[in-house]
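Report on one structure; see the data block that follows.
Excluded from the complex is one protein chain; the other protein chains are retained at their positions.
Right after this comes chain A.
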Amino acid sequence: MSESGIDAERRSFNVWALTPSLIVLFAVAVLPAIYLVVTSLTPFQLTTPGSATDFSSPLRNYGLLPGDPRFVNSLLVQAKLSFWSVLFQVLIGMGLALLLNVPSRFVEFARTFFLIPMVLPPIVVAVIWKLIYTPDISPLYYVAQALNFTMPALTSSVDFALTAIVIADTWEWLPFTFLMVLAALQTIPDEYSEAALVDGANKLQIFWYVTLPFITPILVISGMFRLIDSVKAFPLIFLLTSGGPGTVTEVTNYYAYLLAFDTNEIGYSSAVTVVMLLLVCGISLGLVWTGRRREALA
């Protein structure tokens, strides 16, 4: 059999082998997304018969979005939440990884300890922080009281509510960046920093000129993952603030949830969700493109 014949046979085998997986993937991932897009083109309301199949004004929901102050506000809140939580997670995660990148039994135990928040179910994380933020039962407030320090109610304060969510989100997902950076640090050959040390570089210079270039791609990748994931901070918002006070912590997915399940505006909620989906896809593609460009330049 000729080489091209073998290739054709292999390609045919690959297609047949992949087909069942592709069918399953299509059914569980693509079809619901298509249904979401279809629903967003209707004024679907649970209690309005026929509204699910009313395509008379398909772009109506999308046309209403820019004029909806809560939607616009939710995007801004999401941007603030994502920016600060991802920034803290990357910086603190990197700091911890640098600190704990030493061979020691105690440090190994400490590394395991730091991973706990990430493996907890999100609702447990939310309950933990609910306890911490509730003034009459929180140890934080007992300590503050003992020190004669007056603390505001964090989750119902306009100035602190979003920060409270950022802190809880950072606590939960910090281990992810920590783990990624630690793995990257352990791949750096010792020779580079030893050579730099011989050349008279101090620790800061070694970090800046040797370590950082090595771990930058990992920082970008973990930041990208966290950025995409930060859009899913739903349990924290749901349990800690319900989007309040007012709309201070109302992120886009929480607004979409309220529309769909509180006020039953399924069609409009789907439009909000589609926009969110497009934004997340756009950010992801942007980051991937930036990563590739960096690689090409390197």
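Basically, a contact is a pair of C-beta atoms (placed from the backbone, for glycine too) under 8 Å apart; a residue touches a chain by one contact, two chains touch by 3 or more; residues count from 1.
Simple rule for what comes next: contacts and distances are computed from a predicted model.
Missing chain, UniProt protein name, picked from "Response regulator", "Diguanylate cyclase", "Hydrogenase formation protein HypD" or "Extracellular solute-binding protein": "Extracellular solute-binding protein". Of the listed positions A:G5, A:P20, A:P49 or A:G200, the one in contact with the omitted chain in the full complex is A:P49. Among the residues A:P189, A:P213, A:G246 or A:G286, only A:G246 touches the chain that is left out of the figure. Counting over the whole complex, chain A has residues 43, 45-49, 51, 64, 67-70, 133-136, 152-158, 240-248, 250, 258, 261-265, 268 touching the chain that is not drawn.
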